[in-house]
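Below is one structure, written out as structure tokens, with a few remarks after it.
With one protein chain held back, the other chains of the complex are shown just where they sit.
Up next is subunit A:
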């Protein structure tokens, strides 16, 4: 294992993040506050509680998931796309590193950033509503696995993308809609039966439901299923990345 390489890559990526710390820090705080104003105060006033949880608190796990998923994806995709775009990827390809080390460097850094933002949002939310965490260990586990799996997804997108448009395509057209439709801001039981069935085909539902369960003990799907879903998603991401490096797809001629 080439530890100095993993460390150097991770540090390099984190330095880039901290260089734009204000931007990385302030934008999630502002958007979270906005969501609270719009959903919590405006809409929440007419929805009393959802499954026994105040609406303001109910949306917190969904809000965190929304930011963590998008941030992990965009950070990781940009992290690997940028060297490809400017050509500095030559150094990575000629370095004595295997796929796991490169992946840990990039995905680890992107996941750390997403985790950082998730924590910031949780702290911001705590200023607006009372938050209780029923299963802290599971909460951390879900948060970590979400950061890692979506960073893996972003990493794959970054390798696949041939242009900045393609880089934005999946986060905008796939991830954001799936997160919104996956019960970030509502319980699936609030939907008409036909939509409840359709929602169960949305993989993000299982992740948000599990994460919310760790806070309030209420869930749309059994917790075991959520755990299975997030583990499967993480392993799938790792498998695809391994395959990409093995075949050299889109990175090595």
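Annotations
To be clear about the criterion, contacts are C-beta pairs under 8 Å (C-beta built on N, C-alpha and C of every residue); 3 or more make two chains touch, one makes a residue touch a chain; residues count from 1.
Heads up, the rule we're going with is that contacts and distances are computed from a predicted model.
Chain not shown in the complex: UniProt lists it as "Daunorubicin/doxorubicin resistance ATP-binding protein DrrA", one of "ATP synthase subunit c", "CoA-transferase", "Alpha-D-ribose 1-methylphosphonate 5-phosphate C-P lyase" or "Daunorubicin/doxorubicin resistance ATP-binding protein DrrA". Across A:9, A:125 or A:244, the residue that sits in touch with the chain not pictured is A:9. Across A:57, A:97, A:175 or A:204, the residue that sits in touch with the chain not pictured is A:97. Summarising the interface, subunit A meets the missing chain with residues 2, 4-5, 7-9, 11-12, 15-16, 19, 82-83, 86-88, 90-98, 248, 252-253.
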